[in-house]
Each structure stands twice: as C-alpha cells, then as structure tokens.
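One protein chain omitted, others in place.
Showing subunit A:
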Amino acid sequence: MAAAGSVTVALHVAEVLETIVSGCLGPEGRQVLCTKPTGEVLLSRDGGRLLKALHLEHPVARVMVACVSSHLRKTGDGAKTFIIFLCHLLRGLREITDKEKDYFLFENIQTCGRHWKNCCQWKFISQALLTFQTQILDYIMDLYLSRHFLSIFSSCSKERTLCRSSLEMLLGAYFCGRVGRNNHNLISQLMCDYVFKCTACESRFEEVLEIVDDCFGELKVGVTGLPVSDSRIIAGLVLQRDFSVYCPADGDIRIAIVTETIQPLFSVSGSEFILNSEAQFQTSQLWITERTKAIVKHLQSQNVKLLLSTVKQPDLVIYCAGLNGISVVECLSHEELSLIQRVIGLAPFALPEASSQYELSHTALVKFCKPLILRSKRYVHLGLVSTCSFTPHCVILCGPVQGLIEQHEDALHGAFKMLRQVFKDLDLNYVTQTSDQNCTSGPRIYENSRENNELPKIVNSSIQRSYQDTVVKNKGELAKTQTNLKVCSNLIVPNVKLEKTVLCSAPKVAVTDSYQTEETLRCSSPNKGTIMDDHEPYIESNSANSTTENTRREISYENLQVTKLARKDSMLPLRYKSLEMCSSQSYYFSSIPAGCVLPVGGNFEILLHYYLLNYAKKCQQSEQTMVSRIIANALLGVPKILYKSKKGNYSFPQVYVRALQALQTNQPMISNQTGLESVAGKYQLLTSVLQCLTNILTVDLVIHIERQPQEIYDQDSEEEL
C-alpha cells in the first residue's frame, strides 16, 4: 500500500494536532485529561506528553511527533508552539501552490506525472528552507534581533549572578503555559524559592541546576489528598522509606553507606562450603554472629549514628545496630545513593577483609536525621552537609489527585531543563559577502556550480600542485582535530580563492599551512560575541597584500549580503561559483549569549516577522523572498492564538500595529505582559520546525509495510556466511 505524501495531507494532520494543542497554549490555555489504560488519570498541558498519549497512527503524524520529541530532548520546551508553527508554515506553502496551480494545469500531464512534478517542486522548496535555516536565520538573529535582547543576569559584569525578579518573570511565563491557571503563581514561586535555597554560592548556580535536573526524581515528594497550596520546600533530603530501626540521636551524627550485607554469609556465589560436622556448623555460625557484632561495634566507635544500605540487611544486623544506637535505612535505590554521594562526596564503606584489621572507614557528618510524617506516611529526613555548591532541599508537592501532582512534577522538571538551556551560549555562524552582483538562489547555484565545478579544481591544480597537497594535508589535520570541524571546514576554501586572487607564489604554501593550524586552534576555543575574520591572520603574514585586503574588509562591513550556503556543503569548493567575484567573504561566528531573554506574548515572533519581511524586500531572489515571507507570516500564528481572547486595545491587530510602528520609528516595543522567555529556546524551536518541515516535504511516497522486516532472515544469512 502506498500513499502519496503531500503538503495537503501533512496540513490536514497538522491542523488536527493544532486544534488539540492550541487549546492549551499560553496563559489562557486549558487542561487536557489523559486516561491511561490502567484507569489512572493524568492532567497535562505539556504538548509532548499529549502527542505521545494520542498514539497516532498516521505516518506523517508520526514523523511530526518524532521531530517534536527529539526537539524536546534537546530543550524541554516548545512542543505546542512547534505544532502551531508547523501548521502555519504548511498552510503558507499550500497557498503558494494554490496560486501556482494554474501553471500546472496548463500542462496536460497525467496525475501521476503531476505528482512527481509536485514532488520536485517540494524538494526545491525544502532545499530553500534548509538554506534559510542555516544561513539567513543566524544572520538576522545576530544582526537585527540581538539589539532587542535582554539579559537575565543582574549586572553586566563578568560574574554572572542571577537576578531574582527576572528569574521570577522567566519562570512565571514558563509555568503559565504548563500548569493550571489556579496554580501557576504558586508553583513558579515555589520553584524560584527552591533555586535560591539550593544555591549555596550564587555564581555556581549552573552546577545546582545540573544536579537538580539529573536527580529531580529523588528531590520531590508527592502527597495526594491535600490542597495544592500546602506544597512547600523543606531543607534536607527526604528518602521515601521508613527507618528499619530508629535511634534518636543528636549532636555529632555521622553516616556510613554500605552496598552489601554486613553479616557474612556461609558462601558467596561460585564457591562451595563443605560442612563436615555439626560443631563446625555451630562455630561458623558463632563466628558470623561475632563478626557482625564486631563490625557494628566498629561503626559505633567511629561515631556512626546512621547506616544507609542499598540492600536488605539481615535481622541480626538490625538488632545489633539498634543495640549500638545506630539507625538503619535499607533498600536505597541507586539513584538515591548516587545523589547522596554527589552531595556529600562519600564513598561506600568497604567491609574489612580480616576480622582483626579495621582501617578508618569513610563517614560523613549530617546535621540531623529524623523521621518525617507526611499524611500518616513515614519518611526519612536527612540534613546532609553538602560538599558541593548544591544545598539539598526537597519539594513537597500536594494536590487533590495524583494526576495533578504528576503534572506539577513534570512542569518543574521541565523548568530546570529550560533553565539549563537558558544559561548556555548558543553559537550562530553565517557568511556575509561583499559582491555587487546578485547572488542566485541556493538550489540553482548548486546546479550551476556543479556544471562549473570542474573548473576551479582544474585551475587549482594547474596553478600549483604543491598547494593542493597542503589543502589535503590540512584536511587531514582537521579531521584529526574534530573539535570544531564545521567551522574549520569553512576556512579551507577561502584560501583557495585568495591564493588565486593574489596569484599565489611558492613561499606562500608554508604560510598558509601555519595559518591553517593557527585558525584551527582559535576556532576550537570558545568564542563569544567576537567576529572572526579569517583574512586577518593571512594579512598579518602577508604584508605585501595587506592594504588591498583591508579595503575589502571594510567593504564587507558596509555592504552586507548573504551568500546562500548550506553549511554542510561548504567543504566543497564547487560551491564557490563566482570565484573571482566573491573574493572578500567574511565568516562570522557569533552567539546568543547565555541568559538572553525577550518579553513574552509573541515578542520574538513579531520581531523576527518584521525583520524577515524587511529582508525579503531587500532580497532579490524570488525563492528566498518567498521562503522568508512564508516563514514571517507563519511566525504570527502563535501570537494570534495568544491574543485570541483579548479584546479592544489588547487584541492582536492592535498589538501588532503598535509593535510595527515602534520598530519602524526605532522606539522600544512596549509590552503589556510581565514575563520573559528564552531567546535560545525560540531559536532552537524555529530551526527544529524547519528541519521537520524539510523532512516532510522531501518524502514523496509513503509505503505501508504489513509486517516488520524480519530479523530471522538476517540471522540465517549470517549463519550461512
């Protein structure tokens, strides 16, 4: 069975998904109830979870869901926006085709033929989209959008310190879209308190976020049956089990961790214990008892008051521990153990081999250790003394139903993921070029250059054979230094070009070589906000040409125009069609600095929309103009939904017109929303959606296979081999 993959089908699917997710988007969004086959109920506003719960069968839908989940793995946010944006893009594309339909109708071709033709066209568009994503987007982000960015850090000094009010705004906006409207204020306040309480040292909050994100499951306790307002944060770590034996202790409490039973066993696995007489049996039992007692005594002498065990300990151990005033907690999970080890840096207690020798074992200090009763269930409450920047605290989440608590847990966990992303730099790189002639669009360039592609190579080799060698050598080197392959690969080509423009001579071979390595090193070091011009070192080493090169660089700053280069293809020299003309290209490596935010309420979308339209006006190639326009218009889909319920002055057209006016007159945009959102997250979302769309567009036929490709055949063939 085969079905034609087309935009219309994809649009239908996306529209269905859109109706579901648009209901929960933004601060006015509502909840969705998911029932599990086991009868449990789950409340959710998390787009990713909803899409998974639908168990979609349609192949295009499954592609979309897969794309969404891979995006979520990266960023932890934006599933709903993903679908809405994708839907609007598809809608935009279909409008284009509707317009062009007449053109197709003119040709009296059969349906099948038309379908293939269609597919060619889609492939074409998808190429253009890819080019847009890799080239234009970064360029616009860096050049135009960046001036609107705000920072979440309180000061512009080197030391990054978290600003409480901006963190509150960021989290407030996040939870508006994730939890019920009754509770988002409470939850975001809780989270904000949590972050600040856990951070011992203000400048090392990233480490804290990492630990919390990794071990969130062990840092929260859910309590059903209580109102949500009873949720709170308590200091220390709560283990979700009771003491096996509890001996109240105060003062200097030390803890030890064991990963095996303290009581020795008759035989370990793989060994044999031969009993020859009854007396032998009794003596060995006596020995076991004595040894267990000795170990527990030893622990007591080390002032250990609490024993944490990953396994179940025999009755004898519990009894001895109780006699010696040691509390015991058994059956700790590996996650709990690793969290405790991370916080206090304590290795498990190694049982001494011989009964006589006891080396000083690993113990650590805790502030308190007491039972905690929540809703008539008992927990172990530990006041760990942290050795890292994370001060352990636990979140107690209350709610009337388990499903609601799970929603809050997910939202909190997602928020930590999101925060981690916010505090990361995001690299942008793009190429600008100063050439007066109009660059042709991506796919065409590709075709053209393919025709020409033999030429530079020939020229290259004809000019100098030894040079070719260095390029090859450099390539080898680059393969070795894999740190920044993509960036470095860009550097090879301009060399070729420059050599030609200045008509290279023999001594330059050595020079370029050193320059290459130098560049590699520079690129691998993290760069932030710096513009690197690959011409520069070259000029330095080549004083003869410095003047000409300098002028070219100046031009490049004034007259910016982007070449359409797919980054992955830039290794190929054939990309450089107009070798003689595009002589002065500048490669920009910029980044969205960590902590960049914009006010919520579609600010990012409107800004990008505005600048993309501007760009489309300037750009002369029809394809890029078209793609930019489609994307610009699709971007407005999200704010349209956000402002749907607003009336009067706050309705979408009003907001939009005001924003555009402000932008045209270079005035700051006034937002009536309080709340911030991460720029990096939005940027990543945009690229993910474009990649997903490319994926969908390039498929021309969906083939349904009745059964899975069977593995048995593979095995058979292997056996035969």
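Structural remarks
Heads up, the rule we're going with is that a contact is a pair of C-beta atoms (placed from the backbone, for glycine too) under 8 Å apart; a residue touches a chain by one contact, two chains touch by 3 or more; residues count from 1.
Methods note: contacts and distances are computed from a predicted model.
One chain of the complex is hidden; its UniProt record names it "McKusick-Kaufman syndrome", one of "60S ribosomal protein L20", "McKusick-Kaufman syndrome", "NADH dehydrogenase [ubiquinone] 1 alpha subcomplex subunit 6" or "Protein phosphatase 2, regulatory subunit A, beta b". Within the set A:Leu43, A:Leu384 or A:Val597, the residue that contacts the chain not displayed is A:Leu43. Contact with the chain not shown here comes from a single listed residue; of A:Ile257, A:Leu306, A:Cys320 or A:Ile592, that residue is A:Cys320. Looking at A:Thr35, A:Ser165, A:Thr387 or A:Ser651, the residue that reaches the missing chain in the full complex is A:Thr35.
Where subunit A meets the omitted chain, the residues involved are 19-20, 23-24, 28-37, 39, 41, 43, 50, 53-57, 180-182, 224-229, 265-278, 281-282, 285-286, 289-290, 314-320, 322-323, 375-376, 400-404, 645.
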